[in-house]
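Of the protein chains in this complex, all but one are displayed in their positions.
== chain A ==
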Amino acid sequence: MAAEMEPPPLGDAGQTDFREIEDGEGFFVSTVTILESPEPSSPDPPSMPAEGISTNGPKQEDISLDDDPEDLFAEATEEVSLDSPEREPILSDGPSPAITPVTPTAMLTPRMGLGTAEMFERSLDEVSSWVKLTSMTIFSKNETTVRRRFSDFLGLHSKLASRYLHIGYIVPPAPEKSIVGMTKVKVGKEDLSSAEFVEKRRSALERYLMRTVKHPILLKDPDVMMFLESSELPRAVSTQALSGAGILRMVNKAADAVNKMTIKMNESDAWFEEKHQQFENLDLQLRKLHASVECLVCHRKELSVNTASFAKSAAMLGNSEDHTALSRALSQLAEVEEKIDQLHQDQAYADFYLFSELLGDYVRLITAVKGVFDHRMKTWSKWQDTQLLLQKKREAESKLQFANKPDKLQQAQDEIKELEGKVQQGEKDFELISKTIRKEVSRFEKERVKDFKVVIIKYLESLVQTQQQLIKYWEAFLPEAKAIA
């Protein structure tokens, strides 16, 4: 799948660029090369998890961290279609639409006092996709740029989820895979929808990362740190949709769903009951809202298209009108409508990227929250089961006492001791998860409030902007209409 190429003439820092093809689905073979540096030496980060992430493909080489974004791109000369001596915009050979990278000056200031800010950009050409992260972290360096693939994000998420979800932390869900979207991009279909898809994915990944690093516990997770800092990651193969791990996940999900139905929990804590109900309601309403907003986006796009076609029609009408002043006014009307159609299109983008995506994120987040509640139920159930088992064993032990079988008795007593320990542990676990959930939920609520307010205000701003423009356009047209003699 990858042809080895001679390493490019390296710059001063002995840097190597590592580029890879995005083939999350493993369906498409692309022709972009992978560059390798000659000496293999890879200091694996100490906390590399042993979970089923295997390194496929060429051996991962050490790549020294790149401090200066400029240099990184100066290296990009050998690359098949990612040539660009300038840093931005990063364009490919072909006429594919490039997403204008954000300038490094548009840094985000710290949140939650962590001193972490990230900036995201993504460039896509027909066959390769990679994600560039520039992160300003307090950990080691001031600014790091790394490239990540989409499957890396999914891999990160699955690691975090398996580690933290079951003890009650709300792990932000990663954006979903989209076979259709990715296929279109790979096939090289160069149209609005594939560029839109890239932009959608880019902003979704950015939001995902921001949420993850805002979480105080998750930020300290070594995987997250590695993700942000190290220039390469082992390929997260288990995130592929049709891999063995993927199917296992699906099976587990189904099993979980069945289990949930059978567990009947005695809720002693009213808080949980209330919160659970609250989240159910929220879920319902957010889904409804999301659907309505998606409808709105759709209709606005339609409005934009129809306005454009009306503009053309009005221009034609103006052409055939033989009264000069009226003809001119009609042409002006056509122009106004054309500008308005662009306005509608922009508004539709704002509708979507601000409002609709936020809602989608929160619908998924609430699913994660519900998952955490379910885990608590499972922990409770496990604890109860252990208690029941202990009970049974105690009964068996008392029976054995009468039966006078000393060795079996000893065994039973040992088992009882073990089980007592387990019961204690189970209780502790349950209490821990309950505590964690409380904290997490309150943090989540705070975040939610902030998020919604911020985004909705931004959205309102976009509406204001649209109206301002409309006012301008109609104000310009009015004298023209009045001038018809």
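To be clear about the criterion, contacts are C-beta pairs under 8 Å (C-beta built on N, C-alpha and C of every residue); 3 or more make two chains touch, one makes a residue touch a chain; residues count from 1.
Here is the rule we go by: contacts and distances are computed from a predicted model.
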Legend entry - From "Profilin", "Eukaryotic translation initiation factor 3 subunit E", "Thioredoxin domain-containing protein 17" or "Sorting nexin", the hidden chain's UniProt protein name: "Sorting nexin"
Legend entry - Candidate in contact with the missing chain, chosen from A:161, A:174, A:219 or A:333: A:333
Legend entry - Residue touching the undisplayed chain, where the options are A:217, A:265, A:289 or A:389: A:289
Inset, instruction - Among A:313, A:398 or A:424, choose the residue that contacts the chain missing from this document, as touch is defined above. - result: A:313
Legend entry - Touch with the omitted chain, as defined above, among A:162, A:252, A:278 or A:398: A:278
Legend entry - Residue ranges of chain A at the interface with the undisplayed chain: 97, 99-102, 106, 108-109, 111, 119-121, 192, 195-196, 198-199, 202-203, 206-207, 210, 278, 281-282, 285-286, 288-289, 292-293, 295-296, 299-300, 302-303, 306-307, 309-310, 312-314, 316-317, 319-323, 325-326, 329-330, 333, 346, 349-350, 353-354, 357-358, 445, 448-450, 452-458, 460-461, 463-465, 467-468, 470-471, 474-475, 477-478, 481-482, 484
